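Missing here: one protein chain of the complex. Every other protein chain is in place.
On to chain A.
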Amino acid sequence: MSDNGDVAHARSRGGLAAYQDARALVRLLQCSQCSRPLRTPVTLPCGNSVCRECLPQTHLRENISYPNAPDRHYGFQCPFPGCGEEHPLADCSVDVVLYKILESVAMEVSRSREASDNTPTALEEVMQWGDIPEDEKISAAAHARTLNGGRLVATFTFAELGELGYLSEVTYRSLSPTGDAYEELDKAFLERLREGAHKEVDCQVCYALLLDPVTTSCGHTFCRKCLVRVLDHAEHCPMCRRQLLIPASLARQPSNKTLSTLLYRLCPDIIEARAEAVRLDELGPPGGLDTPLFIVTLGFPSMPTFLHVFEPRYRLMIRRAMEGNGTFGIMMYNRLAAPQGDLGVTQFMQYGTLLRIVSVQMLPDGRSLIETRGISRFKVLEHGQRDGYTVGRVERVEDVSLTEEERLEAEETTAPISLDADAATQIDHLSTRQLLFIGIEFILKMQRNSAPWLHQRILDAYGGPPDDPASFPYWFASILPIDEEEKYKLLLTTSVRGRLKITASWIRRIESQRWYALTLNLMV
């Protein structure tokens, strides 16, 4: 009863049962061209596999000069329906993992056949006429055999004899004197197969069961995600060091179809558990260190930030961000090694900006150009490492409420002021709107002077000055050529007024002699 339950369970998950699905199991290993179990299997760039002997006739590929390797000059038309592409011979190597699996299966079959020479089952091929051309029907006749070893071994042997068409079905009739259908034999056999093949189907990068296997042109197979990570660091096959001439994202690289199907049909539960584990792993460690941090430069809320991603660890980070919620934090280097609150001296400044990826342009070598837009500011409360990059638990930094904002303005603008107050005190007394006007007027003046940092190209990227006092300082800081450390102060502010006071103080200093000479070089 429970045995039948197991079978039902496996089949409900897409798995195949040893006895009930013996025919379908053997088909997983049959060559669709010659119908025999795959011999020296070759996996094609389209992800399908055939025996090396079954590769179609090659032809000379003309007018090809790059890459100019001798074996790229010959190719063939892919025999698989749905592909039909021309595959260069150079891209079709013996599939090492499949080869070893087939080898281990063939050995197990021959061993089992010898061990069970008195368990006859009559097999009869049932041809699927719909798939055979009319003129071949006459010569094609269904085969029948009596073979030993349970359904699986008998069916595999039937295929080895070349008498079981790839598409054909099989009817079974046990010839056991006791009426035993050898179901137990099949189960035990499949279990041995699983064990025998087990060590062949681990990825040589992560040491776990191959997940979404991708086979290289040199015939080596890795989990898709593992190979993508490998290509972040190198362009050579980890196994044989041959150069891999494939776009680093593997976006258009098909999975190894035979291997994927085989693994899924044989152990759907393990594959699903593994996929789930990888999914959880991609989410990052528990405990809130869930924001990836790109330590490179300043970003500002509502403003675009353009990044060139080339370091392997950041390529991985950006890829994970894209697969996840599309966000990551950007932070500035702590160049002066200043202590960062509770964190002590860290490599980065404690405040940063959460960015959302707007668009990604992947370059063929795996680098990328990304456009992002700032969402919000944050403060890092705790930080750690993940695969070479920094991750953090962050707290959002927000402005005070509007009533508090108003209270601040009223309080500061009405405080008594002496006639010889310094510039900072004078700024404190200006209304929030006046602070914004200082900025807008400065921009207009600089535009009249054709300051290069207000070039049309820059305005195209960042837009014109926003009217909104809350975001004006971020826009201003995005384009003004002054010290990053100065701009960083904006990230710590908690009021619109606080930010505008900072930008007004920059303008006052630029206009004063001290900064004027300094910034003139930058602005003219």
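FYI, a residue touches a chain if its C-beta (ideal position, glycine included) is under 8 Å from a C-beta of that chain, and two chains touch if they have at least 3 such contacts; residues count from 1.
Just so it is clear, contacts and distances are computed from a predicted model.
Novice: Which choice in "pyridoxal 5'-phosphate synthase (glutamine hydrolyzing)", "AP complex subunit sigma", "Cap binding protein" or "E2 ubiquitin-conjugating enzyme" gives the name that UniProt lists for the one chain left out?
Specialist: The record for the missing subunit names the protein "E2 ubiquitin-conjugating enzyme".
Novice: Out of A:39, A:72 or A:236, which touches the unshown chain?
Specialist: A:236
Novice: Which listed residue (A:127, A:208 or A:381) would be found touching the missing chain in the intact complex?
Specialist: The missing chain is touched by A:208.
Novice: For a quick check of understanding: of A:77, A:171, A:325 or A:385, which residue touches the chain that isn't displayed?
Specialist: Missing-chain contact among the listed residues: A:385.
Novice: Just the residue numbers, please: which parts of chain A touch the chain that's not shown?
Specialist: Counting over the whole complex, chain A touches the hidden chain at residues 204-208, 226, 229-230, 232-234, 236, 238-239, 241, 285, 312-313, 384-388.
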